[in-house]
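Just one protein chain is left out here, and the rest sit where they should.
For subunit A:
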Amino acid sequence: MAPVDRGLFPTGRMDKVMSDIRAYEQPGEAGFGDYVQLLKPRVMSLVVFTALVGLLVAPVGVHPVIAFASILFVALGAGASGALNMWWDADIDAVMRRTKGRPVPAGKVTAGEALAVGLGLSGIAVVMLGLAANWLSAGLLAFTIFFYAVVYSMWLKRSTPQNIVIGGAAGAFPPMIGWACATGTVSIESVLMFALIFMWTPPHFWALALFMKDDYSNAGVPMLTVTHGRRSTRNHILVYTILLAPVAVGAAFTSIGGPIYLAAAVALNAWFLVGAWRIWKRHEDAAEADNYAVEKSVFRFSLYYLFLHFGAFLAEAALKPYGMGGW
C-alpha cells in the first residue's frame, strides 16, 4: 500500500524527517554532567583548595557565608576559563589521547556551546565575586580568566615552548584571589603563595610531558620535549625545582608560615629535589626501559607536594587560636 500523503510531511520529506530524528537520537545531546565536565572539575578542586587556603590564612576574618560564596565564584571563574579553553583547543584535544574524551572532541557538546558557557559563567563569576567580596578580588579573577583563555590558550600554548612557564600564572592566582577576598589587598604573603604555584608548574608539567610524549608532538603543541629535546627538558626540570625551593621555604618566614610549615617545606623540597635530580641524571634509554617509572613517580609526588604545602599553611592558621601556629 502506498504511503498516504497527509500534507504535513510529503512522502519525499518523510524520509528526511525520520533521518533527522535518527540523527537527533545519536549520543550527541549533552547531559548535565557533560556541561560540568566542560568546567574541568579536577582542576577546579585544586583551585578551590588553594583559594580557600589563601582566604583562611589571611589575618582578616570573613563571614562564613561570604567566604563560601567567594570560593564558589572563584571556582566558577576557573571552570569558565576551562570551558573557554575547551572551545579554543577542541582541535588539538581531539588528537591527544589524554583529552580526546572531553565533551567537545567527543561530540557531546558543540564548540559554540562551550564558548557560550565559558563567557556566561565568566561574567556571572566576576560580577558576583565583586558583589560578595570586593572588586580587587573580582578584578584578579577577571584577569586570571583572561590570562588562561587568551594569553595561555590562544597565544602562548601553540607559539612557544615556554607556554607552561608563563601560562602557569593562571593557576597561581587563586590563593592570591582568596587572600584579596579577605583583606582587600595584595601582600608579600599572597605573592609568595602565587610564586609557589608559579614555580611548581613547570617541573610538574614537564615531568608529565616526558612520559606523554606522543600526545603533545601529535597535536603539534610546542612542548619543550618536542622543540628542545628531552635532555633539555630534564635540565629545565632540575633548574626550576632548584629555583622553587627557596620560594617555598622562604614563605615559612612570613606571617602565614611557622615551624610546621618550615619542617614540611624543607622535607618536601628535599624530596622534590632528589626526584628532579633522578630525572636529570637519567638517559632516555633507561627511562624507556622502565616505562618512565621515575618521571611518573615524580609527577605523582608533585601533586602531593603542592597539596601538602598549602595544607601546612592551613595547619599553621588553624593552630594559631590555640597559641601554637606561626612564629
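The criterion applied here is as follows: a contact is a pair of C-beta atoms (placed from the backbone, for glycine too) under 8 Å apart; a residue touches a chain by one contact, two chains touch by 3 or more; residues count from 1.
Simple rule for what comes next: contacts and distances are computed from a predicted model.
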{"item": "Per UniProt record, name of the chain withheld from view [\"Transketolase\", \"Carbohydrate ABC transporter substrate-binding protein (CUT1 family)\", \"Cytochrome C oxidase assembly protein\" or \"Carbon-monoxide dehydrogenase large subunit\"]", "value": "\"Cytochrome C oxidase assembly protein\""}
{"item": "Residue of A:E29, A:D91, A:D214 or A:E288 in touch with the missing chain, whole complex considered", "value": "A:E29"}
{"item": "Touch criterion as defined above, residue of A:M86, A:A132 or A:A195 at the omitted chain", "value": "A:A132"}
{"item": "Residue among A:V43, A:A69 or A:A318 touching the omitted chain", "value": "A:A69"}
{"item": "Where the unshown chain meets subunit A, residue by residue", "value": "18, 21, 24-25, 29-33, 35, 63, 65-66, 69, 72, 131-132"}
